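Some chains omitted; the rest stay in position.
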Amino acid sequence: MIVDSALYRAGARVQGDDDLAALRARACEPGDFVWVGVHEPSENEFQRLAEIFGLHPLAVEDAVRAHQRPKLERFGDSVFLVLKTLWYVDEADAVETGEIALFLGRDFVVSVRHGAGNELHTARLELEASRKLLGHGPGGVLYAVLDRVVDEYLQVVDELVVDVDEVEASVFSAERTNDASRIYVLKRELGEVRRAVMPLREPVARLAAGTVTGVPDGAAPFFRDVSDHLARAAETVDGLDSLLSSAFDAHLAQISVQQNDDMRKISAGAALIVVPTFIAGVYGMNFHHMPELGWTFGYPFALLLMATVAGGLWVWFKKSGWL
Amino acid sequence: MIVDSALYRAGARVQGDDDLAALRARACEPGDFVWVGVHEPSENEFQRLAEIFGLHPLAVEDAVRAHQRPKLERFGDSVFLVLKTLWYVDEADAVETGEIALFLGRDFVVSVRHGAGNELHTARLELEASRKLLGHGPGGVLYAVLDRVVDEYLQVVDELVVDVDEVEASVFSAERTNDASRIYVLKRELGEVRRAVMPLREPVARLAAGTVTGVPDGAAPFFRDVSDHLARAAETVDGLDSLLSSAFDAHLAQISVQQNDDMRKISAGAALIVVPTFIAGVYGMNFHHMPELGWTFGYPFALLLMATVAGGLWVWFKKSGWL
Amino acid sequence: MIVDSALYRAGARVQGDDDLAALRARACEPGDFVWVGVHEPSENEFQRLAEIFGLHPLAVEDAVRAHQRPKLERFGDSVFLVLKTLWYVDEADAVETGEIALFLGRDFVVSVRHGAGNELHTARLELEASRKLLGHGPGGVLYAVLDRVVDEYLQVVDELVVDVDEVEASVFSAERTNDASRIYVLKRELGEVRRAVMPLREPVARLAAGTVTGVPDGAAPFFRDVSDHLARAAETVDGLDSLLSSAFDAHLAQISVQQNDDMRKISAGAALIVVPTFIAGVYGMNFHHMPELGWTFGYPFALLLMATVAGGLWVWFKKSGWL
């Protein structure tokens, strides 16, 4: 589904046109370019675009079928970039992923989106507001999209930092919480983020080094900035992953300590009942000569003895930390 | 056993010939090539082929004896490639492996298969249907075979993703399941996949970089595509492996938590019987003056007392989560 | 907030001037340079500086917004460096972080600080005392700041060494201490340090290799010295991290051993009461012919028997290490 299409000239949007071939034909002045935005296109639908803009069949296949790895490919003098998009769904504490494929030629940009959460419309609006960036042509669009996507990575990573902090608090809290599954889920989310961030580093590094033909020379510092943000996301993810591993270890230790505490509590509790039972056993013996049995207050005495012994044990266990 | 042999000219199959030497002699026009497919050949059988096509003795040895590492070798102006094939056997939840060796010369392809599950016949049929790909000669055959094998890797990996999801669900389910052995088996399967995928990356990267002489220049983007799929398989396998490690850790934690729960349940259960036993012990004492013993309803009173205490303990343990 | 600004000529401070544009204009002789120190500037405030010194917008953005990754960037013929600062807060046993951004041109240095604990004022005073270093211009300032920051890293690392030693002592002490959380917190602090140290290594290596234009050639040995200190900090951090992992493992082992000890102690304790209870049970049997029951000293005999058996068990358990 074509979402938006327009011709840009000298940093400004010129009226759109539904006929893309005609639109491209009008991009005849230097710096002119057409930007077509597509969302989850069918194969047939996209075939038409591929013909108009001369897109390479392999790239077209990748763009139509989602679930690609982030990558940057050159076909002749056009560039093909695949990106994963990430966003954090608060209700589910989960990271969702989408995909953007970008075709960049001298005079056109074709952007293809998959997935619900990520949209490029506001990116286009912001870009249209920045005459200067737009004036850099398709390279400017590339930067704008990359910058936005990587900023979203950082936002997702910040949410995960919060989640890890919560898990940490829960691990070291006195409550019995099932932190193992939360840690597992977070590790899984981090894997998701890693799958988006890591393979993108090399393409962005190439852009930052200015070695990708078709991208303007002066753009390198901007891509270095993106590369830097990407590196920050990657480092934070690695840091969180290793923190979670430590947190998991700590959780295991807490379980063991707790089991030990429980075991000692149980034993102390058992002693409180077993020792009086022993006393009852003694006074249940059938010896003919047991003076206490004949005492008037023998029975109360026995009960008192039991209570005293149990109380003494209680105090002793309390003091030695077993209860 | 020779499975199929044919001469290809201008992207089309020309009639086959059982006499391979004659067949090769007919491949005299530019672009002509012979493709001989062999399955688990005996040493003698293959020696004959080696003479006809001038194959290098070291490569012949590797092709006849299976269990080689994936690799790409150049001998003079011919190329020798060894691949592992993978397929997933649903009944056994297991990954099976086979092997394909390919000899590529200017005017011939010799493919050698080992193992039952992988066949090249449909690959040949598909290739014969694509005049264009076939027109690229031995390089086209190389691409077709590689593409197919790597696509099968991705299918196997997808099945493993499902298996890991199942294990994960089982680990966090309330049932007592022996997940350790399932995780172990899956790790083993992942090792199998890794052994096929990892050593193939370097050869395919060389093909993708276009630095292997004997492979046509324009083919590089196609091999880059294969390389990319391979990278995806490799990354997914790594991701699954680390997920399994986390799942195993979580499994260990679950066992500990369960043991703790069991221990507390047992202790609570013990208390329910030990405390009434104590009461019985008290009324089994032989003191002469124990008023309750003379009560008409002393016995029911004692039973009621036991039931009340046990019931109170039950409620208390239920509330504090021990039962 | 501008903290200090001054013109330096031939290694000495020339009187300051509040009007920075005028100050820079006076830096007209070779070797002259202006050093402006700023603390947590607002965007507007800093915009003015950026104009006077011609700072690159991307760098300005990074300098104003803190939480950047350590990095070294070149924009035209000026250099932009971001550093993390670390200091150890004794009361909290915690590592705090701040940030310094440095802009270096041919004739100016702009230093921007974020965070409370790190100050550059004494660095400036020391530098002003060293005419020779100051004579090297902005490169000298760069060295002085880097040297100071990295020295602070080493101090922080030394404090962490002490903390790890304490944790180690606590793990192997006989007391029941909750070392898991202390180890976790220390791992977290080490992660903090790593986040400052690791990304700085590459920029400093470039300075040490003398490949950063704008930094004087003869300065390389000095930056090699800084690079070396940085490597020392990094290696110590890695060493501490792996020591902590081992300490954690040892802690887990201690918990298990302790639980085992407790279990045996409890069992031995239980035996001391259960065996006499059994004896009491025997003499509570109602057989008509039990000679002991009629003995004059039957009761004392039974009590003595119980005490003897319990005493014997006690000695036996003590000797076999169960009590």
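First chain written, first letter: the chains are A, B and C, and each begins at residue 1.
Convention: a residue touches a chain if its C-beta (ideal position, glycine included) is under 8 Å from a C-beta of that chain, and two chains touch if they have at least 3 such contacts.
None of the values given here were measured: they were computed from a predicted structure.
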Whole-complex copies, counting every chain including the 3 in place: 5
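Just so it is clear, only the chains that are shown with their structure count from here on.
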Chain centroid nearest the full-protein CA centroid: A
Angle of the C-alpha superposing rotation, chain B to chain C, to the nearest 5 degrees: 145
Interchain centroid distance [CA atoms averaged], chain A/chain C, Å: 26
Rounded Å distance, chain B centre to chain C centre (Cα mean): 42
Of all residues in chain C, the ones touching two or more other chains: 284
Chain A partner contacts - residues on chain C that touch it in the complex: 56, 58, 62, 68-69, 71, 73, 75, 176, 178, 180-181, 183-184, 187-188, 191, 194-195, 198-199, 248, 251-252, 255-256, 258-259, 262-263, 266, 269-270, 273-274, 276-277, 280-281, 283-286, 290, 292-299, 302-303
Contact footprint of chain A on chain B as seen in their complex: 168, 172, 221-222, 224-225, 228, 231-232, 235, 239, 242-243, 246-247, 249-250, 252-254, 256-257, 259-260, 263-264, 267, 270-271, 274-275, 277-278, 281-282, 284-290, 321
